[in-house]
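With one protein chain held back, the other chains of the complex are shown just where they sit.
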Amino acid sequence: MSSSQESNQLPPTTAIAPKTPLKATTEKWFEYSVKVQPHHTDYGGVVWHGTYLTWMETARGEYLESMGINFAELVKLGCDINVVETYLRYHKGLRLGDIALVKTRMIEMTGVRMHFDYRIESSDRQQVYVTGKITLVAVDRKKGKIMRQLPPAVKDILVKLL
Amino acid sequence: MSSSQESNQLPPTTAIAPKTPLKATTEKWFEYSVKVQPHHTDYGGVVWHGTYLTWMETARGEYLESMGINFAELVKLGCDINVVETYLRYHKGLRLGDIALVKTRMIEMTGVRMHFDYRIESSDRQQVYVTGKITLVAVDRKKGKIMRQLPPAVKDILVKLL
Amino acid sequence: MSSSQESNQLPPTTAIAPKTPLKATTEKWFEYSVKVQPHHTDYGGVVWHGTYLTWMETARGEYLESMGINFAELVKLGCDINVVETYLRYHKGLRLGDIALVKTRMIEMTGVRMHFDYRIESSDRQQVYVTGKITLVAVDRKKGKIMRQLPPAVKDILVKLL
Partner (left out) sequence: MSSSQESNQLPPTTAIAPKTPLKATTEKWFEYSVKVQPHHTDYGGVVWHGTYLTWMETARGEYLESMGINFAELVKLGCDINVVETYLRYHKGLRLGDIALVKTRMIEMTGVRMHFDYRIESSDRQQVYVTGKITLVAVDRKKGKIMRQLPPAVKDILVKLL
């Protein structure tokens, strides 16, 4: 996960908004529960490795919603939040009918860059299935470019969180 | 390829097969070409971030096939190859109808652990869309455990490559 | 939707279990609610037409569960329920963040063949997005063949329903 320079389409946001990153020390996770469906699995009888990104996306949306940020509204207002980095480790596979807890929390914000942490666990929290980190960045939909700063309403909510 | 079915708590494979990793110095990439379809995209007009894992999986299968390793045959023989780690960086989004070159190569093998490198580029190779690393591990389907060593036929081919 | 003969792998179940079909007259729908996520949509800004099959699958599983039929358990016991026919009509597209009610009910059972009806509506029930019919058949997992009859426990529940 060593960082490398982004392509010219994605000027490093730190150049745009060089700021002390805000780090969370909270232990609080947002939890979203999923039951493994046939379309989540593959021939191996367990969840296909790409499926988790759909669960993580849904959990992230619900997490933001729980803080008062409506993702679909944000998009309508011209601000999108794009995934720029994903790192996943697969510890154990989930089977058809299993219930998973998708746990997420924002751990850091650097300018318009948001870092989310993930843990997918069994419902009794005794088994870890997947861990991961996903980085997102706020994008101006009209310009197709990374925003200089988050919309104030969003920023206020997220800063408060961290 | 399913996500990992490793036995509980991920015994480091190096503990099972502690070996000097075989590293590739080759610059040779295997190339697989994809045209962006409607089902690859999302409301943003570009490829949804999880879609790339399907392209990478297909490219990997074709790459192995080009070396004489038939993945489906391997699975029938009881040896699966599970994804245990994915790391992707998204540089720029691809649009409907765009042609992408999905480039992959195996860069290292440590025991039964195989490390693949990825670059998704425009067909003229001037634009990088996605870069990534994916780690896979050979799994005994019957036991549901990481294999102690690769099936000899497979290993011979891969060692030759590196 | 005119019927045609099935391939020899799928001998018509009516030949196996010729029975008066059981028809439901009930108006009762099972309802399952979904929020449109980015991965459900395509470049057109609305839900991609294949996505609805994932929602319908999940709704069907929850519906069976609500009747006391645990689908994953059934599969473990060697009885799978395979989709043999789908018919969908797309009336209007759902957008990011929209809430859909996926309504389903079993309308008929002919031997081991189960017919489900679907309506996807807006949460205020004023707009119909998709209507459809899906037919499933019970399959013996070991033999890979259509079952002669449903497992008694399952049949009893379904017959009572109709």
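Things worth noting here:
So that you can tell them apart, the chains are marked A, B and C in the order they are listed, and the count of residues begins at 1 in each.
To be clear about the criterion, a residue touches a chain if its C-beta (ideal position, glycine included) is under 8 Å from a C-beta of that chain, and two chains touch if they have at least 3 such contacts.
From a predicted model like this one, the values you see are computed outputs, not experimental measurements.
Within the whole complex, the absent chain has one touching residue among B:L22, B:V75, B:I107 or B:L162, and that is B:V75.
For the chain left out of this panel, the touching residue among A:F30, A:W48 or A:Y87 is A:W48. Interface note: of C:L22, C:V84, C:I107 or C:L162, the residue touching the hidden chain in the full complex is C:V84. One chain is missing from the display, and on subunit B it is touched by residues 1-2, 35-39, 53-54, 57-58, 61, 70-73, 75, 95-98.
One chain is missing from the display, and on subunit C it is touched by residues 1, 4, 6-7, 9-10, 41-50, 52-54, 57, 75, 80, 82-93, 127, 130, 141.
Those residues of subunit A that touch the chain absent from the view are 38-39, 41-46, 48, 50, 95-96.
By definition in this document, only the chains that are shown with their structure count from here on.
Averaging Cα atoms per chain gives one point for each, and the point farthest from that of subunit A is the centre of C. Although subunit A and subunit C share one sequence, what matters here is the overlap of their interface residues, and that overlap exceeds half of the numbers used.
With centres defined as mean CA coordinates, subunit C is found 35 Å away from subunit B. Centre to centre, using the average C-alpha position, subunit A and subunit C are separated by 32 Å. Contact with two or more other chains is made by residues 53-54, 57, 75 of subunit A.
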